[in-house]
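Shown here: the complex without one of its protein chains, the others still in place.
Showing chain A:
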Amino acid sequence: MFPINKIRKDFPILSRKVHGKPLVYLDNGATSQTPIQVIDVIVDYYSNYNANIHRGVHTLSQEATDKYEEARHKIQAHFNAKHAHEIIMTSGTTESINLVAHGFASLLKEGDEIIVSALEHHSNIVPWQMLCEKTGAILKVIPMNDAGELVLEEFNKLLSEKTKLVFVNHISNALGTINPIKEIIKKTHQVGAAVLVDGAQACPHLKPDVQALDVDFYVASAHKMCGPTGVGMLYGKEAWLKKLPPYQGGGEMIAEVTFEKTTYADLPHKFEAGTPNICGGIAFGAAIDYLNAIGLDNISKYEHELLEYATKKILEIEGLKIYGTSKNKTSVISFNLEGIHPYDVGTILDKMGIAVRTGHHCTQPIMDFYKIPGTVRASFAFYNTKEEVDVLVEGIKKAKMMLS
């Protein structure tokens, strides 16, 4: 049995009320909530060993450095990276992606091709558009079908010796589709190109093994994995990270500076200029410990049950349409009520204490595909319950009644 009652007690925020009603938090795709075990680590850091890392000889600095590097090792173990220095600490997925895009600017030439998927978040499209403008490379898009799945036959046609990079999310944030990244990586490697996978939406639900996937770059954000905001990671194969130039200049990323020449530091510090989010990094490690103590297999099994239950209940509502109906999806339900704007539904649900996301979810191309202004998205986490699904269903019914 999944220890749901015990787990819910770990999250102080789940006992608060919103507009006088118990909070039903179903916006986990935007950010996950934080368990007390992680909050305690943050409090402990600022209470006991707050100091700058990798610099001081004093005890606090050494303790902070040890904890920060310990977190990097936890991340390495979690993603099964070969080396700890293949884990670059960043401010989150967006910065991780920009770091890679910046690095590729010096490797691309006019006529080279970059392939992105139609399911991408804006943060995964804009850097590549900028990169193409700068280098003269061409952006190609893997199309999607009605179910919200990528059309692999089309992807195969896009691949050629001109392809230099493929960018795809592991799981779509708007629809929850799990993309066949293993196959995409294999196919891409056959033409000698690299693959960057955006794992922001995947990491709360499953445990990626970067070596088994043979992925070149994989990125994630702590705040979607029960960690704090403002911290994330970039995994890159050692060979690729050595090839890419530094992202930002500053302290920490240099080995030696004279006015004639600066020698860059070794990995991972080459990409970690300036003082990082030290507390955030340490808390990221604690969040990974927390998830692993429950077990991502258990989490994913429980969430799948929740998704099946919710899908069945929600589809009983007349005039409701779910977007993203792949068999391979995580616990996300994106939907609309016929003739009703998602913003209106979200506003009424909020009055009932139910937190969902409304809008285009930073995926305007997907909304254009379905010809809708946006959707209401309920994204479930392992601390949500079937009772909360029932509250959501009642909320949607009420919204429908009020707005029709």
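Things to note:
Here is the rule we use: a contact is a pair of C-beta atoms (placed from the backbone, for glycine too) under 8 Å apart; a residue touches a chain by one contact, two chains touch by 3 or more; residues count from 1.
One rule holds in what follows: contacts and distances are computed from a predicted model.
For the chain of the complex excluded from view, the name given in UniProt is "Cysteine desulfuration protein SufE" [choices: "Iron-regulated ABC transporter permease protein SufD", "Thiazole synthase", "Cysteine desulfuration protein SufE" or "N-methylglutamate dehydrogenase subunit D"].
Among the residues A:I115, A:I348, A:I366 or A:L392, only A:I348 touches the chain that is left out of the figure.
Residues of chain A in contact with the chain left out of this view: 19, 340-341, 343-344, 347-348, 351, 358-360, 373-374, 402-403.
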